[in-house]
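A single protein chain has been omitted; all remaining protein chains appear in their positions.
Our next item is subunit A:
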Amino acid sequence: MVRYIIGRIGYLIVTFFIIAALTFMLMQLLPGSPFNSEKLTNEQIEILKDQYHLNDPIAKQFINYIGGIFKGDLGVSFTYDGRPVTKLISERIGPSAVLGIESTIVGTILGLLLGIIAALRRNTYIDYISMIVAVLGISIPSFVFAGLLQYFVGVKWALLPVAFWEGPLYHVMPVISLAVGVMATIARFMRTEMLEVLGQDYMTTAKAKGLSSVTVVFKHAIRNALIPVITILGPLVIGLVTGTLVIEHIFAVPGLGDQFVDSISKRDYPMIMGTTLLYSALFLIIILVVDLLYGIIDPRIRLASGGKD
C-alpha cells in the first residue's frame, strides 16, 4: 500500500510538471503582451521586458520558473507593482477554499441523504419529489440559481445579505448555489446505486440473518452503494472549483477566481501560471485522494493494488 502511494505521488509530480510546461507554452501563444499601454514608448517596453526577463529564450525562462517553484517562488506579478505571486494568492485563497470546502460538504451530505431516501422510498411521492429536485439541480446552471437567490432571498425578502464576504450569513447563498449541482448529481447517482445494491443477493442474506432494516441499510447497503459514487466525487469537486470562478464574481467574494480571470486578461504571466499550477495541484491531489478512498471502501481494490498480504 505504501509503495503504491509513493508510486502515485511520483506520477503526480510528473503530471504536475507536464501541466506546468504546457501552460507555460500556451501562455506564450496568447496574443498581446503585459505591457500594452499606449502611454509606454517602445524603449520603455523593452526596458520592462528586460527587467522581467521576457527577452530571454523561452526555454531559459521556463527553467528559471521551474527553479523558482522548487524554492517556493512563483515570480512577481506584473500588474500589482512587483508583489510576489505567492503572497497575492495566499491573501485571496481563504474565501475560495472555505467556499469550496463548505459546498462540497453540504452538497455531498445532502446528495447522499436525498439519494438514499429516494431509493428506500422508491416509487412514492418522496422519491418523485427528490428526483425532480435533482433534475432541476443538474439542469439549472449555478449562476442562474445564484441570480434567483440574490433576487428573492437577498433583495425581495431581504433574508440574507446579497453579496460580500463578511461573516457566516454571507456564506449561505454562494454555498447553496454551488452545492445544488453537487447535491443533484450525487443524489441521482446514489439513488441508482442504492437500488442496484438493494436488489443484490447479499441484501437478502443480511435480512435472512434477522437484522433490522436499519442495520441492513446502514451496514450492508450504503457502503456498497458508495463505491461508484466516490468515483464521481473527484470530477464533481473539480467542477466546483471552476464554479467558484463565476460564483465568486456574482457574490463579490474576494477569492482567487476574480483575480485569476483578471490576470488572464492583463497577461500577467506569473499570476496565470501561479493560479493554474495551484488549481492543477489541487485537482491532482483530489484525484489521488479519491483513488485512495476507493481502496479504503472497497477491499477488492485495496488488495489488488497493495499486493498479497
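In this text, contacts are C-beta pairs under 8 Å (C-beta built on N, C-alpha and C of every residue); 3 or more make two chains touch, one makes a residue touch a chain; residues count from 1.
Keep this in mind: contacts and distances are computed from a predicted model.
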Name per UniProt, for the chain absent here [options: "SCP2 domain-containing protein", "Acetolactate synthase", "Ethanolamine ammonia-lyase large subunit" or "Oligopeptide transport system ATP-binding protein"]: "Oligopeptide transport system ATP-binding protein"
From A:92, A:171 or A:220, residue that would touch the chain that is not displayed: A:220
Residue of A:45, A:97 or A:211 in touch with the missing chain, whole complex considered: A:211
Missing-chain contacts mapped onto subunit A: 200-202, 204-213, 215, 219-220, 223-224, 227, 297-300, 303
